[in-house]
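Note that this complex is displayed minus one protein chain, with the remaining chains in position.
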Amino acid sequence: MNELVLTRHQGAPGLTTLAGYEKVGGYQALRRAIAMGPEAIAAEVKASGLRGRGGAAFPTATKWGFLPKDSFPRYLCVNADESEPGCFKDRVLMEEYPHQLLEGVLISAFALKVNHAFIYIRGEYRSQRELLERAVGEARRAGYVGRNILGSGWDCELLVHGGAGAYICGEETALLDSLEGRRGQPRLKPPFPAVKGLYGQPTVVNNVETLSNLPYIVSEGGAKYAALGTEASPGTRLFCVSGHVERPGTFEVPMGRTTFRDLLEMAGGVWRGRQMKAMQPGGGSMQILGPQHLDLPLDFKAVADAGSSLGAGALVIMDDSTCLVNVAMRLVDFYRHESCGKCVPCREGTYFESELMHRLEAGIASRAELANLADICANMDGRCFCPLGDTATWFVMSAYRMFPEEFESHCGAGSCPVRESVAVAV
Amino acid sequence: MAQNAATELVTVSVDDRTVQVPPGTLVWDACEKAGVFVPVYCAHKKLEPVAVCRMCLVEVEGTPKLQPACATRVAPNMVIRTATEQVRKFRDGNLEFLLINHPLDCPVCDRGGECDLQDFTQRYGPGRTRTSITEKVHFDKAIPLSDKIYLDQERCILCWRCVRYYEEITGEREIVLQERGVHTVVDTFERRPLQSQFQGNLPEICPVGALTHAQYRFRARPWDLRRTASVCSHCSYGCNLFVDAREDKVARYASNDNPDVDDSWLCDRGRYSFPEMNRGGRVATPEARVGGVRQPVSPKEAVERACGGLLRVLSEHGPRSIGLIGSARMTNEEAFALQWLARDVIKTPNLDHRLEPLETLDPGDFELSIAEIEECDQVLVLGDAPEAAAPVLTLRLFKAAHKRGRQVRRLPVDSDPNPLAKQLPSSGRIGLVAHERDLAAARRLQARLTTGARRVQLLSILDQVNDRGCQDLGLLPNWLPGYRRATELGLGTREMLQAAASGKLRALVLIDPSEELEAEPGFREAVAAVELLIVLAPWPGVASAEADVILPGRTLVEKAGTVTNTEGRVQRLRPAVEPKLAFPPDLRSIVELGEGLGGELGVQPLAGPVFRRLAEVLPAYRGTQGGLRANWEVQR
Partner (left out) sequence: MELPPPTGAETRWVTEAAAGSGRLSDATLTRIREMEARYPSARSAVLPALWAVQDELGYLPPWTLEVVAQELKLLPGDVEAVATFYSMYFNHRPGRHVVQVCRNVSCGLRGSDDLLAHLQAELHLDEEGNSPDGAFTIEGTVECLGACGGAPMMQVDRFSYENLTPQSALEVLEKVRVQTDGSGGAR
């Protein structure tokens, strides 16, 4: 059995309560962190090799290091706006281990000399928000939040802030604008949040999973954490496996030492005894991979070399009955709905793309229209203000490249040929 | 020094042309300096970059993605390319994106012919359509946002300029973004009407036909218009503008950025004032009383009859029986000619151009320039009269406060200077802005607040377009050109009216009498009482009805010459429309009156030569007619 980090207390009774969490050693890491001091914490984080778990995989210690010295106040924002299609790990971490997250947030806030931290949680996670608010209340009463925490002389406020339905708020600068009470639209960079973030002050934005690792890193040491994974992909990660598998769910596995096939097996394999047709390794934004990639390790570079990304850690499996045109249409619709409307290529491009995909899926698009698809996507990818519009093209283009015949067979077919053939086979 | 400045510059290359620009320059500006045009929609010189339209994406060597020229800063030896295949292809594609949901109603769009969407599509866009999408996203059209502005949400390309204008320039936030994604629109809260007094700038900053002027709706195409650079005549602030004329009528005013004055903004009062210039019923031909009956005469005969009358009054009653009242709507050249006519030819001190008398005059009353408001450590504004008189001042004060971080304080006119003296920074530059009617209070404050280390500079705001010029030029009873005290004191306007009514003043010469003057109690009696009344005016009024000689006058959009704004800046007027009938310009009429009386100005009665003559008498004006402030240091 592998050593676990995020889910190491799984099954312990009453873990969502302060008492239950303290019973498994909860908040000891915070005490230890305060004793260590900010520099020592940062050093452990650096040693852990921890990289952001929100999708961009940016080294956490480096991100922290961007904060200008002597510029206060500073803010810490926890990105709990999880909304990448196929991704539900942060929800699990908040529902099952809320105090682990709070402890991680407090350790980070102390390390960053922050007196005001925010957890920005998406609006749809209303019950999770209330659960976190209860947890913050407990932590406050126990002296972990508020004034003079654990007698250290350090004050820290912690506020859970609910969004209201906007995928784009997962983008860190859009999150900051939303938290400031504005439309959640990404900001022009530079300046970067580390220099000019929330209320124009230096700000760190970290993902829920990223910070949930902190109690372990502080109590067990960064080196031990790093060694759980490989040198290039240190630590463990909570992967979400969903789609056409027998037992969808989250699985914490060591990075680099585990393969997609291992994950698929943990999830009970492809459902209904079928074969896998394709998979999305990192959530809705990421490029498609095929069965030939199943033995790739969960390693940043290996997946990048294959033309995709581990993204937010969501593996979506599609069996051989799947129509990829339909899946692509679904995702493109999602981006159209979630485009914030700020820049032209994303706002109009996702609309154009989605209208075209609907025609294709319905079998009424011509071959000439399909030929335009790649061109439209090329005019979006890398041209948009933020990654949303860029990534709105990645799945559809990678699927088209991998299954050109499937896309072409839709042209002028009058309906979805894949659905028809599956129906005939059954 | 020069070498220092040179080493501070950054060298970049734009399409193989090398330019040197200061560090921190935007790539967009560097391209402009290199003479390379980069299309933009969202970017605007007066607004912060947002990089949302993506139209200006260019290649920067060493960066894999195309970069927005409007928001990217230059780096040393940056290599910028704007004409590569990659850039060309994206521009084409981006325009296609903009057009898929555009209504393409150009035939009925007021912006047709001067629309950036049309122009860039023609220049960089797809010459074909390849969309099979049959249904566009529909929005509301022709929404009256006020009595001045229409909004068409379908034409809008969401550059956000209007939203940012309201946020960054006026701070009123009347137009906001609503909804999201492809359904995003700009609109007001619950469609409530706009209240701003600066709405007219919206259609100008809108790059397409989404925001249009109600007043210009379906009026003209740009190629029907003749554009002339001029100055707004509505107040003393002197905003630069273009007069766009169609045939012999003004079709609209458009802003003409002068960073020192208007910073490219006009107020609605000024911008939409042009219909008064098109008003019919003009004084079209000279008339004179011949044998007791007034009848049309030739311009020559009108001047001769006027001079004959004046000579008679002169010989019978002497020069002091004649009074001349000009107006603040006269150009500097006309004002100069009129004071020459009065002082040098007729030799009367009875000369004025305004109703309210002026006690003391000093160029120090407008030492602070408009642009310098932004440089002051703190700005004090006395009451709300300055902004009421010159609305565009509001935007300069907002800019000083919000863009430049200066403290702008509004004080009651009767503020106690003593606590204020303690609150102000002990050193530095303090600006003090006051309406001329509160000048005495302002001077008292200035005197009390000034210390060795604290300099307090005044900017007084006048009401009328060329009041400052008329004051500079001594169109006043007791002041000669250049703020020299007259030795012989004359009558001011009100005194002249009284003297006329009581028979002491026998002849009056009125140039373009204002509505205010004509409404003054006793005016009607005064003009009826004088023996000789000579009136030069564009429109008939109370005075011209009584006039013995009437000379047709021109409006400020028909004149050549200069006017001086409230901060002492001498700016050029150019004739933008020709009056329908042939009659001499006002300046020539005034000079001819003087020459008919035996005077000699010594130069041709044209704006240029008269200005040169004027600058000899008034050295402060030398070399200023290109838009510089009069230099009163020279005069001292």
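Letters A and B mark the chains in the order given here, with residues in each chain numbered from 1 onward.
Heads up, the rule we're going with is that a residue touches a chain if its C-beta (ideal position, glycine included) is under 8 Å from a C-beta of that chain, and two chains touch if they have at least 3 such contacts.
In this text, all values refer to a predicted model and were calculated from it rather than measured experimentally.
The chain not shown here makes contact, within the complete complex, with A, B. If you put the hidden chain back, the residue from A:206, A:280 or A:350 that touches it is A:280. In the complete assembly, the contact with the undisplayed chain comes from B:180, out of B:91, B:148, B:180 or B:343. In the complete assembly, the contact with the undisplayed chain comes from A:322, out of A:212, A:230, A:322 or A:398. Of the options A:19, A:35, A:164 or A:368, the residue whose C-beta touches the omitted chain is A:164. In the complete assembly, the contact with the undisplayed chain comes from B:190, out of B:135, B:190 or B:359.
Summary of contacts with the chain left out: across A:26, A:54 or A:85, the touching residue is A:85. The missing chain lies against subunit B, touching residues 173-180, 188-190. Seen across the whole complex, the unshown chain contacts subunit A at 73, 82-88, 90-92, 116, 122-127, 130, 157, 159, 161-167, 178-185, 199, 240-244, 248-250, 280, 284, 314, 316, 318, 322, 326-327, 330-331, 333-334, 337-338, 340.
Keep in mind that, in the parts below, only the chains that are shown with their structure count from here on.
As a whole-number value, the distance joining the C-alpha centres of subunit A and subunit B reads 56 Å. Subunit A makes touch with subunit B in their complex at residues 166, 183, 188, 336-345, 347-352, 355-356, 359, 365-366, 368-369, 372, 375-376, 378-379, 382-385. Residue ranges on subunit B touching subunit A, taken from their complex, read 49-55, 57, 64-66, 71, 89-90, 93-94, 96-98, 100-101, 130-133, 137, 157-158, 177, 179-184.
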